[in-house]
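Each chain you see keeps its place in the complex, though not every chain is here.
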Amino acid sequence: MLIGRVIGDLVATQKHASHEGRKLLLVQPLNLDDTPRGVALLAVDSVGAGVHEKVLVVLEGRAAGEALGRRAAPVDAAIVGIIDQVTIDR
Amino acid sequence: MLIGRVIGDLVATQKHASHEGRKLLLVQPLNLDDTPRGVALLAVDSVGAGVHEKVLVVLEGRAAGEALGRRAAPVDAAIVGIIDQVTIDR
């Protein structure tokens, strides 16, 4: 799983039937010091996350489908938590 | 999922039986400012996408198979939406 910040969303009119009603969010992966890391990705929301929130993202198809409670969903990334606190103790 | 643009297609005469009748499209991944990012990939179409359209792509085998409604399809990427609008709010 990775830590990211929701930075936007996406509208697609013509889409796979199983995506109807799903919120597709743009997520910017973060380093541990909250600076952006790499390129933004698209994840389906499963916890009611909103823009600017710091979130926990799973990056694998089976896991993302499970997050939506639909094993058959054609998704490969999902938001599975809203993060309150990260504690680092090197 | 990632955002890309359809830039071409591919013809293969000798192919796995389950690919018969499938449209294989070349997709160029895009950055958020619509500039190309990395190398083009091949994705099976599940929504009737055409050349020049901006599309939503899943990059995982199980998810791509589900997009085609065939859990057993030997594919690892599928186009699952045609994108109308991307809203970024950093």
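Letters are used for the chains, namely A and B, taken in the order the chains are written, and counting of residues starts over at 1 for each.
Note that in this section a residue touches a chain if its C-beta (ideal position, glycine included) is under 8 Å from a C-beta of that chain, and two chains touch if they have at least 3 such contacts.
Everything quoted here is computed from the prediction, not taken from an experiment.
Undergrad: How many copies of this one chain make up the entire complex, given that 2 are placed?
TA: Whole-complex copy count for this file comes out at 5.
The working rule: only the chains that are shown with their structure count from here on.
Undergrad: Roughly how far apart in rotation are chain A and chain B when fitted on CA atoms, stated in degrees to the nearest 5?
TA: 70
Undergrad: Compute the distance, rounded to whole Å, between the mean C-alpha positions of chain A and chain B.
TA: 20
Undergrad: Write out the stretch or stretches of chain B touching chain A in their complex.
TA: Touching chain A from chain B are residues 1-3, 31-32, 37, 46-48, 56, 58-64, 66-67, 71, 78, 80-90.
Undergrad: Can you list the residues on chain A that touch chain B in the complex?
TA: That would be residues 7-16, 18-19, 24, 26, 28, 39-44, 51-52, 60-62, 64-65, 72-77 of chain A.
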